[in-house]
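The complex appears here minus one protein chain, its other protein chains still in place.
Moving on, here comes chain A:
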Amino acid sequence: MSLLEIENLSLAIGDTPILKAVELSVAPGEVMGLVGESGSGKSMTALTVMQLLPFAARASGRVSFDGIDILAASEDQMCALRGDDIGMVFQEPMTALNPVKTIGEQVAEGIRWHTRSSRAEAEERARKMLDRVDLPAALFPLSRYPHELSGGQRQRVVIAIACALKPKLLIADEPTTALDVVLQAQILDLVRDLVAENRMGLLLISHDLAVVTEMADRITILRHGEVMEAGDTARTLSEQLHPYTRQLAQASMHVPARPKAHGAGQGKPLLEVEGVTRDYPGRRASLFKRAAPVRAVDEVSLSMAPGQSVALVGRSGCGKSTLARMILALDKSTSGTIRFRGETITGKSETELKPARRDMQVVFQDPYGSFDPRQKVEKLVAEPLHVLEKKPTPAERREMVAHALHEVGLGPRDMDKYPHEFSGGQRQRLSIARAIITRPKLVVADEPVSALDVSIRAQILDLFAELNQKLGIAYLFITHDLTVARAITDEVLVMHDGRIVERGKTSEVLDHPQSEAAKALVAAAPDLHRAIARRLQEQG
């Protein structure tokens, strides 16, 4: 007898069909993985079960949970179910918690509401629950506010809220996507244990096949609102009967072809970083007193050759983005020197930096935030031309933009569109077009593919590799995703707590990590091959 049974579920918002005849079931104690790319309807399926759909949505079919017909249930019935029998964990721990309420209040809220218990009783249960998710009251009193916790700790609070009443079904919608790999592994362990302890059914929604493979007993693959394939996780992914399953699996493990490293390791170093440190002033304790400064980057030295592709990996908050900003001269270093093409760029004024800016560009993580929503593509992509010595004429400018767009696989007609008219992957192409328009020698890419779906990610990695081959651009890839580092870089630098703790050839470091930090990263990184192998082994 299934706990959750979805039969022939179709959903439309206005005239747009979102889900088409979706079938899915979760048994008590079972982990069902729901996989698909963005826009495939994964989250909408979850919201249908919770009856938290947007206004204009109409659902048809049958959804039954524990014998209750969800689609016909009244709002009062649903209120009784939500949080009590069905718990939900959201992707973004920043926004899933109320910033003006303490964590104790937020965990106790659901307990009080559903069990009608007193405040003291509810707080006692909340304390136990927070203790269970490894936030012991001695270190994390109930009176803490969400902003006093780190991302991983916040996600633990969200899980505590969802599991406080021991729900029969837990829905986790991309619970670890916003976290780095080490935190991801910890959170997944916690969820796995909680589910096993209470024999909960778990509906795990993710775009990451490796994560789902490690967690789920069965898997459902969704595309454009339709179920492509469903079945036992290990068998489905090892046999890859459905072409889309194969496509997804291959994209997750994609490694771009890089026949030769483009002149790497020759000539004078392109970039030299020597003993660079960045301190941030401590929090103001009182009007005249400040806490000790926080050292984000600590005595970092590195050097890059022209055309070389280097990965800077580390957990979130290790200082890798700060270092990148200093290299791009967007942030000032506290001490140390950075030389680009032999010239010092630290401590220079904006005018003196112009020649360096010409040869140094950047690609950001978020394809939505990296473009001014109110300007057209032509202007956006042409932005770096500002640093050219000779300003191009409008006609020349259009020509250059068209050329850059062509190089990233977009057409000249895209020039007159606004950024919102493009998909996430296309925007990342625009971002790359903007970065290469001045023919730079170095591109710093800050998590350039972590916001993209796997198939798009594979295409963008291919594009990076191709441009490296063709134009000889050196890359500094900042990432916490080791698959990306492995796929596209020659060398890797592992950063931890503001220091570089390990460096070397990518394959050597990732296969035989020496430092603790590198070992932790490698151990926590989800790997599809390994996960499938382990599953198959378990089943014998």
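Keep in mind that, in the parts below, a residue touches a chain if its C-beta (ideal position, glycine included) is under 8 Å from a C-beta of that chain, and two chains touch if they have at least 3 such contacts; residues count from 1.
Operating definition for what follows: contacts and distances are computed from a predicted model.
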{"item": "Undisplayed chain, where the name is taken from the UniProt record, one of \"Phenylalanine--tRNA ligase beta subunit\", \"Formate dehydrogenase (Quinone-dependent) catalytic subunit\", \"ABC transporter permease\" or \"Quinol oxidase subunit 1\"", "value": "\"ABC transporter permease\""}
{"item": "Residue among A:Glu23, A:Asp372, A:Asp416 or A:Glu508 that touches the chain left out of view", "value": "A:Asp372"}
{"item": "Residue of A:Leu3, A:Ile18, A:Leu165 or A:Ala178 touching the missing chain in the full complex", "value": "A:Ala178"}
{"item": "Touching residue (missing chain; options A:Ala12, A:Ala57 or A:Val387)", "value": "A:Val387"}
{"item": "Selected residue (touches chain absent from view) among A:Trp113, A:Tyr145 or A:Tyr418", "value": "A:Tyr418"}
{"item": "Contact with the hidden chain (one of A:Arg82, A:Arg127, A:Arg357 or A:Lys441)", "value": "A:Arg357"}
{"item": "Positions on chain A contacted by the hidden chain, ascending", "value": "55, 91-92, 94, 177-178, 325, 328, 330, 350, 353-354, 357-358, 360-362, 364-366, 368-375, 380, 383-387, 418-420, 431, 434, 450-451"}
